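Following: one structure in structure tokens, then a few remarks.
Shown here: the complex without one of its protein chains, the others still in place.
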Amino acid sequence: MHLLASTSCSLQLALAAMFSVLLAALLSPCLGKRSDLQRLAISLLIALSGALAIAAGISGLLGDTAAATLPIGLPWLPMHIHIDALAAFFMLTIGVLLMPVGIYSVGYMKSFTANGQSLAQLGIFLPLFALGMEGVVMADDAYAFMVFWELMSVSSYFLVTWEHAHEQNRRAGFLYLLMAHLAGLLILGSFAVLYAASGSFTFAGMRGGELSAGMATAAFLLAAFGFGMKAGVVPLHAWLPEAHPVAPSNASALMSGIMLKVAIFGFIRVTWDLVGSDAFIWWWGGLLLAAGSSSALGGVLMALQQHDLKRLLAYHSVENIGIILIGLGLAMIFAAAGHPLIAALGLIAALYHTINHALFKGLLFMGAGAVLHATGSRDMESMGGLIRHMPITAALFLVASISIAALPPFNGFVSEWLTFQTALLTPELDNTLLAALIPFSASMLALAGALAAACFVKVFGIVFQGNARSKAAEQAHEVDRWMQIGMAIPALFCLLLGVLPTLFIPLIDSVPQLLIHHSLAASVQAGHWLWLTPISAERAAYAAPLLITGLLLVGGLLYWRLHRRNNRILRGSVWSCGHPHLNPRMQYTATSFSQPLRRIFSGIYQPDKHLGNAYEDHPLIVRKIAYAVHVKDLAFDKLYRPIGTATHHLADRIAREHGRGMHAYLAYIFISIIALLIWIAR
Amino acid sequence: MNQLMFIQEAISIAASLMLLISFALLAQHRLLSVLHWFSAQGIVLAITTLLVALISDHDELYFSAAMTLLLKGALLPWLLWRIIMKMHIHREVEPMVNMPVTMMIALGLVLVSFHIALPIEAISDLATHNTLAIATATVFLGMLMMITRKKAVTQVIGFLSIENALFFTAIGATHGMPMIVEIGVAFDVLIAAIIFGLFFTQMRSTFDSLDIEEIEAKAKRR
Amino acid sequence: MKQTLTLWLLNLLQASLMLLVAPLLAGIVRKFKARLQNRRGASLLQPYQDLRKLFSKESLFADNSSWIFRTAPVVIFTATLLAASIVPIIVVDLPSAMIADVIAMTALLALARFWIALAAMDIGTAFGGMGASREMTFSALAEPAMLMGVFVMSLGAHSTNLSTMVHFALNLHHLHPSVAFALAALLMVSVAENGRIPIDNPTTHLELTMIHEAMILEYSGRHLALIEWAAQIKLLLFASLIISLFAPWGIAETIGLLPILIALGCWFAKIILLAAAVAMLESALAKIRLFEVPNYLFTAFVLAFLGMLVHYILEVGVQ
Partner (left out) sequence: MISPMTAPISEQLPINWFSFTLLSPLIGGLLLAFTRQAEKAFSINVIFSAATFLGSIGLALDVLQVGAHEALNGFFFVDAYNVFLVSLTSFVALTTAIYSGPYMRFEWRERGLPNHRLRLYHAMYQLFIFGMLLGFTTNNIGLMWIALELATLATVLLVSLYRTPASIAAAWKYFMLAGMGIALALFGTILIFFTSSTIFGHSNAALTWTMLYAHASELQPTVMIMAFAFLMIGYGTKIGLVPMHTWLPDAHGEGPTPVSAVLSGLLLNLALYDLVRFKMLVDLSTGSDTAGHVMIFFGTLSLLVAALSLHKQHDIKRMFSFSSIEHMGLMTIAFGIGTPLACYAGLLHMTVHSLVKSGIFFTVGHAAQAMGSQQMDRIRGLIRHHPGIGWGLLIGTAAIAGFPPFGVFTSEFLLFSATLDSYPWLIAPLLTGLLIAFAGLFRFVQPMVYGEVAEHAITVKANMVPIYVHFTLALWLGLSIPAFLSGWYKQAAALIAGG
């Protein structure tokens, strides 16, 4: 009851958000017979939870923080929950995607009920998944954190195996759950270190713990690997491109959009908050930077070679997590070097990118869901020309594409710009190794950003433009209003965050204030609300509102000038170099688009080409040429498979011992007792 | 006092007899002679019990001695003999490991048991404490018999000889356990023996063999 | 207030200057090249004539083209122009330097490139896809070198604000080897970014080699004119950028008629010099094979990276 007595508005809102998804999960099986009502109830409750989370997040960021205990948990450790600036920021991140996804789901899940599929599994685990994520963010003790964390993992596993008839999906689910479990165990290990140092399970107690450098490093490394695995950092990412594509698209949107962010949250919580920035050691940040750079580059390189739309997006999540990690790593380096202000900038950059990625990746997955919904396929090679059948989806997808390609005036650019600005402050550091590493990372970031642009030219060009490559794509139809609204909201946020960073950064500024007791507010607002000046105007400034005004003004004027009524545009068929007719198969494909990169980076891809020519009677007359190319994920071959094989060998060895028969078994007992006796009598 | 000394010496002799019988059990080639030695072990056990009863003031040990003689000296060997006869079990003992090796291992085990029992004996003030090492050795030799014999029957004899050895330990080292425990243990052993019989019949009818390796192979195949 | 207004006006003037001079630069380069090839060549004003001609023609679009195709020239032109207006060529400390720094400027150019690549994909012809694929790939590979070059400059200037960087270049008192490395890298990148020889040949239409031209094959009339114009602005932009970052002497640091006129003259002279250099290079070099381009760009990156290392090794101690 002390929950309700709490005076904090943000806490109550957050609890209401959690309750609303819990209600959805409980309600879902009860409405099993009335699938329409069930669908509406689940979706809208999720959306409501998202809206409440936004409200809770904003009020929390504005300084309304509070803590409470729940009447569940261990006997001596009731679950502690709280909302501080960090929790509030991530509640906001969850909310901004949860709400639109909820709305989107109303329309999206219609296709399932139309097929007669039961929504029970989705209806229980989708809200539980949301509950898990909100709970992790709100947790104020290690036990609550782990409970919600694993709730998140398990329920998302059930979402991944939603279409379990396909063996591939089951494999993906297995790999996912295995990695999630390992991640969970590592995180548990990290908490155990903190517990050993402080003797307390509550975060408040852990903060007070006296950590030796060795223990702090152990906690950091365990957390880095645990959360990194969940966030999909290269080379721990292999589950991600398998699992995200096979979940229903609304679930993929949440998984890629916010679940990975929850992992980032956990990492920040453990390292910045519980271990504390005072304990940072310089090479931690270097490690993060290296991991971030390889994720950013590796993710986008792998993404470029995919032709499964959702798989491609999943690899882009790896890339963006890398970008966030670069920001975090920079912040960590500067914090360890005693430059809290720059650290705050890096942290802000990372957080900014966190919410950005939630928005545009969520939107992209929803768009992919819409395309899947319309064409029934995830294979880009069978799409094309959808911009004519699905203009609104196309436009919204384009917004997300520009955002993820980090192009102005959308939000992706702002956060990457902030990251670059942090990196450019390297000369402040005394450590020459880092001073050389950081620019290198930054240039890798630049490369990744540019490759992302290339990738989204490919995606948009192949999926939405050109001519339809299949019957289904030709007959595609626009999705319904629910889904459109669901996609429009994050698109709008993408624009707002891209144009008004000066309003948003002061809002999230309370996070660095909480974690490193320094804020950017003073310098950010030194100029004007128009100018974003992270350190000072002389250093660098970016005025998104002016930029977009200029773009709209000049562009609008030109467009109007170009397309006045008397300036008619003639329409005609495309010149086909004298060919009688062009057919859609003559278009550039996704595979051919990425061919130059495949060639340039063949060392990384190790492509596996298959050329299957079918000949007419004569070996010189080719009737048909089939070309297929498979690109391997190196992490799989070099890391996962050897571990798996080694385990199997060991298991085989033990299985042989088990096959030896009864006399051997008796001998085992006998030898055990003799050995034990000798050991004891030694 | 003289009598006490004499009885203690007698107990020591009985203990060495136990050890000898254990070796004899391991060394036998023929099933029936294994059975004879097993019976002899039961009789030695009963005699030991009687001897201990004489020097201690626990009257129930006389009852125990009678029980032992009846159960382990006569009833169990007879039951096994009947099974062997009824089932026409091949009369040869088939060891997994050949005799000399078994013997060497057995000798090693005796050494080990002396080594581990030494500190215990050093602190014990009981008259019969010096039997502890031998008791341990007999337990181990019984186990060795279970491990190295192919046939179910010989395994059972090994098992029962372990029981004998345990009983011997209880008698020799502690003047026997309290009655209720003894009865309980004896009852369990009896049930176990009945179950053995049950199993033999079952194995015989399902596998047509009492050879453990064969049985396992057949069970796997089916 | 009046001060601010003047500054904005000057900014506007500078932008219009870029807009108007851009075709001229193309004309100059062409003239130089013709002379080097012992031809008389077309008039310096020929690019203006070409643009006028294209503007007066009507546009022909493919049946299946979408709004992306229609808006592309506008977006490309606008983004390029905005980017160009950021570069200080006559006066430093103009307000546009506050709108976007050098990173934002490259991002604006990237936006233009993104859009033109999308437009190329719009019709669904093989040429368009090919052009888009190559353009996006190579520009991506140019990006690290570009950033690293800028980075080296900003290491000294402690800023990515172009005006500040110009000030830094003006006040360079001793020789900075790192700057030389950065200059080389940025020059190489600029050549690639503008699709000049030896990376791309703006006058070729050979499918095996063309990049930029492949993307705009389907454009005609006034839409094509805008794209061409934007390309010319971009060339001028890079020329001006290099001048401002490495040889800003003469640029007006105070506002007044005389300094501005001097600055204008200087800038113009430097542009002509650069144009001559470009023409010489393009005449002397052959276009390299497509898959040599990554090596070329990697070389640029290595140069810039060396510049950074040199900065840390040689110059940090000196300062």
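The first chain written gets the first letter, and so on, giving A, B and C; residue counts start at 1 in each chain.
Definition applied: contacts are C-beta pairs under 8 Å (C-beta built on N, C-alpha and C of every residue); 3 or more make two chains touch, one makes a residue touch a chain.
A quick note: this is a predicted structure, and the numbers were derived from the prediction, not measured.
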Left-out chain, listing which of the shown chains it touches: A, B
Where the unshown chain meets chain B, residue by residue: 56, 58, 116, 119-120, 123-126, 132, 136, 139, 143, 146, 152, 155, 159, 162-163, 166, 169-170, 173-178, 180-181, 184-185, 187-188, 191-192, 195, 199, 202-203, 206-207, 212, 215-216, 218-220, 222
Interface residues of chain A (partner: the chain not displayed): 71-76, 143, 146-147, 150-151, 153-154, 161, 164-165, 167, 170, 173-174, 177-178, 181-182, 185-186, 188-189, 192-193, 195-196, 201, 647-648, 650-652, 654-655, 658, 662, 665-666, 668-673, 676-677, 680-681
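In this section, only the chains that are shown with their structure count from here on.
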Whole-Å gap between the CA centroids of chain A and chain B: 69
Centre-to-centre distance between chain C and chain A (centres being mean Cα positions), rounded to whole Å: 35
Residues of chain B defined as touching chain A within the complex: 96, 109, 112, 115-116, 119, 140, 143-144, 146-148, 150, 212-213, 216
Touching residues (chain side chain C, partner chain A) in the complex: 58-64, 66-68, 70-71, 73-75, 77-79, 81-82, 97-101, 103-104, 107-108, 110-111, 113-114, 117-118, 120-126, 128-130, 132-134, 136-148, 151, 154-155, 158-161, 164, 218, 222-223, 226, 290-291, 294, 301, 305, 308-309, 312, 316
Sites on chain A touched by chain B in the complex: 661-663, 666-667, 669-670, 674, 677-678, 680-681
